[in-house]
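Here's the structure, in structure tokens; my notes come after.
Here the complex is missing a single protein chain, while all its other protein chains stay put.
After this line comes subunit A, so read on.
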Amino acid sequence: MEPVLEVVDLKKWFPGVKANDGVNLTVHAGEVHAILGENGAGKSTLMKVIYGLLEPTSGEIRLFGQPVHFRSPRDAILAGIGMVHQHFMLIPALTVAENVVLGDEPGGVRFDRREAVRRVRELSERYGLAIDPNAKVGDLTVGLQQRVEILKAFYRKARVLILDEPTALLTPQETRELFNIIRALKAEGVPVLFISHKLDEVLEISDRVTVMRAGKTVETLETKGATPQMLANLMVGREVVLRVEKPPMEAGPPVLEVRNLRVRSADRHERVKGVTLTVRRGEILGIAGIDGNGQFELADAIAGLLRAEAGQIVLDGRDITHLSPAERTQLGIAYVPQDRQLDGLVLSFDLASNIILRDFRRPPFSRRGILNRRAAESYAKRLIEAFDVRPPDFRRKASELSGGNQQKVILAREVSRDPLILLAAQPTRGLDVGAIEGVHRQLVRLRNEGKAVLLISLELDEILSLSDRIAVMHDGEIVGVVDRAEATREQLGLMMTGRRAKEGTA
């Protein structure tokens, strides 16, 4: 059978960087082909070259056997390439139908809105992508917006669909739905190129997988015979520890006690409805739950970013319920927030400034309101070295770093303040295997040093591999708390839907 898409010895060099340095890829009809690689392995560059956003330095792309040279995305679209970008190319103010047909609208001078709606409805029925063509895109969930992107591709008669990190912004349920869509497309014979750095997703959805590392395709293998460990090693280029070793620990006295806490989110909905829990020295308490069940509001409330409507928060015997976030920081709360770019860093500041963000008011970083830049720089330099932040340059702006390195900066800042407790909300979200390993090591190290860690994650695997005890949240309440040793995936899954644990509460 003739391959749909072939990439032959493709190279894309930028001044000083070989982003792609020998990429070979063959996609066949009706297969889901995954491209797996760490952030910075060259996946995005490859996509941009295939889509006509960048011109290759050398090498060839063949579509249905014909060599193609795209000067712009327009060329790629016309040739039958459909691309769903990681960050959607949608216009929130326009309707679904308008977004889909934009650039190829039906009608003469006048825009034939009814015809546009009709065509979109027809497409959505044909590909099983249920959506209201008249809905405003800005009102849709991320999952539905992604459907609009897929419809856009098929409206332009895409013969191969490229999904760039499609699950990065999706909830677990939306990911399920996307996978069902991909399976349906495969049944229709549409080849799908699935770009990801998530092992489990690649293993679940793809038929074949091509691993990229440092700008090169390392290997293409049948997914059926692949194991997570195999793929992880290929991605990183060394033996990777997928599960961090954790010596048994005796939990000490309580550090953080939360009693009957009630919290409203910024949109005035009550999200935390009477939570009581205790975190002890030398333990990692994991909070499992489906997104949107109040776990992140709980973390914000403990950190002081949301006000407690009722209840009490006690840190090391002291009531901190009504203290400001800054005061709580001084008393020993460290926080790795869910959205590192929004709440964790000031993206337009350099690393030195970001690293002293919590302490700039105090000596040695400032005296009598005057900043001491030199002290900040030498401190930042030390942390950057210790946490292996790349590039190791404190003058870089935080926005110039990759997600994994941004997270290293936040962790370095929070952990080095010698806190009593670390609140970590989705600390590995969007990170690649190597970076996840590093974050996990840090959390376990803190625990081993006798600190307390409150880990909130939507990834059940992460909760299971790190926690000493696991609390499950549903609809703003703690459904139950179980010891890791006694927890099973099935039991936790049931609790996440709101069913109480039969035994073992805390």
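We adopt the following convention: a contact is a pair of C-beta atoms (placed from the backbone, for glycine too) under 8 Å apart; a residue touches a chain by one contact, two chains touch by 3 or more; residues count from 1.
In this section, contacts and distances are computed from a predicted model.
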Which one, "1,2-phenylacetyl-CoA epoxidase subunit B", "Sodium:solute symporter family protein", "Sulfur oxidation c-type cytochrome SoxX" or "ABC transporter permease", is the UniProt name for the chain you do not see?
-> "ABC transporter permease"
Given A:G59, A:P73 or A:G434, the residue that touches the chain left out of view is A:P73
Per the whole complex, from A:A29, A:I91 or A:L420 the residue touching the absent chain is A:I91
Residue of A:P67, A:G107, A:P172 or A:P391 in touch with the missing chain, whole complex considered | A:G107
May I ask you to list the residues on subunit A that touch the chain which is not drawn?
-> 53, 72-74, 77, 89-94, 98, 102-105, 107-111, 113
